[in-house]
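All protein chains but one are shown at their positions in the complex.
By written order: A, B and C. Residues from 1 in each chain.
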């Protein structure tokens, strides 16, 4: 049957009276559009049920002074609970996720998210606690955070951690402000921060917000920081350098010791972007490499789910000399000895944990204490794995990436074909030159093959980049199937009609390729928006 | 891309090494087969994690005597937790459910299942209680059951309830054994039970298991029990009659008073099959109609989810004179006055609820107390609705069914076209005669239209029956869309190629029509089964 | 006015107008006036969800049993149920689906049940398993129906080692089926089957039922039962514990015709006794007598492997009074849950659980028998899964006393076999017998705490 809008209109429903019980948008049954909740809405229908309180029922004009009152209630959707459930359940069937299959999205570490963490995050004793409750009333939370801080220090080789940053980028900016505070107290006005050309976009963006200028150093032929180029830009105007190691090409920066020495020599600090930590868990620690500031992406390395784009958690770990600048207040152990578990027996005796603000704290970077429930998930993950398990995680992640690299080297370009870490950057340059099949086409075809696409066109230094991060939770059988899919796509591209087929992909998904240019040109940011001409195409890459 | 097995084989995986991370069976991405968990299995892989106990680790031969030991462990699947999750999540995407859309399956009352009931059924204080715990330790459960018994008595107009029957059919058999016990104590040997020809299959089956012979009475032209026919079969050999009112044609048995009188006159009892109670909640009660024994399908009328085929709950309510025969033990209030809520404040004071076995109990019909968590869901549903809400449920259910009946009378046969109750039985006889499109074809086409199919070929007394039960939780917009879908199908049938199109349906689902004959002829009941010739086709209707 | 109804005032008015009716009451014109309920139902008015949650929560808190460390079994066990199993089995597509009448949109449930059937059949050592029955008792009743139908004889020998409640159910349903249930007593915990002499008298049994291990945890001699069944052309029915089966020989391997069991231990919470899961397996020879649904593999029009309920002609909706059983709604969700739980456990995990249960039982038995005031009910007969202790004071008293120490000590035999005694144990044990179960979740520390409390509890 038709899956065109005509087909949808064929339902004969006026736009504002779509039938909540019709399931044609569920891929199980069809490929139709799912009506918006506003189209499912019918005045007078409702789902809400609130507790019986017995509170006097004053009218709004008895409560809110003239001039402050809202003339009309906020127009939201009015749907039955049944339609609410059908709507969002169908939407969930239109969404790919780790739970459905492999998600080899480079730089994102889409590993399996253990279900036990959902259970922990739902514990009323954790989820039901108000962030401003007195410390005596949340000893469990404080014990949890202190335990996690100690674990993250062990993993990174650093001295102290702040949990306030809500994601990696927030961690970066926090780290740069720590860098600035450090130099300030030493009365040094430094204006530049060095980052490699392969860096993730949040790095330069954070540098600007930190009030610094970006100095970019090129990668050398080995895909690592070009030492000569680096030395040439290092001077006392450099506040520090931001690196991720392994870098975004999935390669370990072998010269890390020289880099650290060179940067420290000019009085700069080393910032470690922890997005790629998964590769080196239990193998080597940023602190031992000479880094002064480290942010971690718990939503990558420590398996907390990405929630379709967030929430994450980007705690920042620092060396002793920077600890006094950390945001506050911070959870601290009041009397030593008592481990979290002990404290957890709780009530009895005075508080064992409390809050403290470092002497030269840069101040708050979050409304409260950071993404607490994400932190609880991460500690759960760490406890299940332990030191030994985390090392196995890194080994298997790197093993998987290298297996794919070697297997696919015959079919795809591998710009830097040597032992990689947790991810491998392939390229479709040859496919594109020979057959006009671009990285984007390969990505879309992979969807038809039953896999999520890798990250494409990043890092920017690689032409037609296909950045593949299988993660350690995918099996050899899955890697083989993924490799065969890649190979099938390349082989098909070489056949005639092959390129057209690739350009037409994906054909099995609820929607095909989208008109992204139109989305930006005729901006429709809400259901109420009338088309707005925004002039030129602004979709970017 | 191909969705044929070839396509599946194209994954190049040996049957026993299917890739757990490939998501081509998720309708979001493809239409491939989902490997069985046995094909995803890899020796040495595992998911299980068990508590550290410190118990001495005796070897099995130190624990189990020679001759009783299993030579090899039971061969099950060996999969990673990640693959376990991917497998069952993909399977869930291959399954239609109430949460996805309208499910107008006649005689099944597929109404919306409120999520609050899932929360209640998951309460550790309910789900974590051992069935043999002393009464003092489960006062909350006993209070809950007594409260539910009182509510069901109010709804049915009966005197007492047993919760042991796990589903409707179990309730029927229990009811028939109560009937037998009743007659036995009056030293009456009665051999026959009367049921209408429109009765559900479980009714005659239960009659046989109850040790009775089935006497069938035909329906009259109005679709109700033919009174003359009934009178002609009634004598003192009749133990009772089983009726559902409204009957399976969705019609209210208007002569119910005469029927009751006639059956009682010969000393028989009236059994009420409660599967269709949704239509008369708060309108009329089985007890007031003269019924002596009533079973309820809590998984229909009271919205407990069907779980893909079960569990249900089929409590049996009886009139005073039958109460002494009920299965035991039964939850009872020990001192009156105390309501469930009160008792729930719990601990303080002695037990307010206990167990008691009726004087002439027929004995147990369940391993324990029945499907307790299903009962907790039903009480939750009843409390949210209250007396007023339940009446609204019936009104809206009947309103919806009649709206569809009138709307579709122009397009489909309506064998008994008068005001129906909660469901309407349409027929495709004309479609079949004129265009060769059968009820089954209409059902399959409806799947393509975004709706679950109605019940087909039941009741047996209607040719090409399409039994439609919209339920009260579907909106007018959904009914309109459903009606339009029915109409589109009929219109299409009249076009040329229309019949072929109908026979080809469904074409948008993960699998098309199945070879059911082969399933019975070459029986493969397990993954290990070698094809077994079972002779003739035994798929039945 | 809390409910889940979508109808607005306008909707109702428009629909009534469309039907040409003045009001909603007219919809019920067919209901005789005299019968109509005046004044509505005698039920409290509806309450909003939060109020109802408060009430149900209060009821739940009133169940103090939930806080006790559980040493009770008797067919309902406190096994590990991991978050991953709860999450998968709780997916709304499985929970809110009906019986798979339209297989094209029900492959999820159908394949999960097919996998369940395979796992359960492997466990039992038989080629066929059905899609579930209500619980262990109902599975046994159906097994006896099948067994007598197969042999054509109504007498049924039932070992008194079968769970007392299940035997009670057999007697209840026998009043309808006409089966003649003969209970065979136990001696030292194992069935004392009649010698050939005794049984020659009268019509031989059409079915012989034994439990493995039996409800007292004792291991019966299945081979002997098989020989008896052969000698009498009777159907051999075994009620097997599915967890113990992880280390015990399968009943199928010893020749059982039908194997039934209680599947609750596979991912289903204690749940105050239900919903549970009736396991049912049989030989290929009996497949046409199989009760309930059966999922089979087939192909679709495009040749894709697919699943469908099959051999439907056995079922009530087609065969009606001639059906092999009246079961319609079963316990599919528990079967799906079991498939997920067994998928999680896998080959090694199930063996490990069975082994850990046996180890815990062994540890507790050795230590408990060291306490004075405690002796075994079943002599020196080897036990797994359950442990029957004879306590100096009535077992019910022991259970009550130990609740205040935070333990659910077990199940007093008096609660299972009833006052009037039973053929499974002597009169003294019927009052002083305490049935104890130790699962893989019980730690050494919990057991040691239990033993201290037990020592106190058995003092006069």
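FYI, a residue touches a chain if its C-beta (ideal position, glycine included) is under 8 Å from a C-beta of that chain, and two chains touch if they have at least 3 such contacts.
The structure displayed is predicted, hence computed values, not measured ones.
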Displayed partners of the chain not shown (whole complex): A, B, C
Missing-partner contacts on chain C, residue numbers: 49-50, 53, 80, 82-83, 87, 92, 441
Touch list for chain B against the chain that is not drawn: 20, 28-29, 42-45, 49-52, 80-83, 85, 89, 114-116, 118-119
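In this section, only the chains that are shown with their structure count from here on.
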Chain A and chain B, separation of their C-alpha mean positions in angstrom: 44
Centroid spacing, where centroids are CA-atom means, of chain B and chain C in whole angstrom: 19
For chain C, residues that touch 2 or more chains besides their own: 2, 4-6, 11, 47-49, 82, 84, 87, 92, 105
Multi-partner residues of chain A (each touching 2 or more other chains): 20, 28-29, 42, 45, 49, 80-83, 85, 89, 114-115
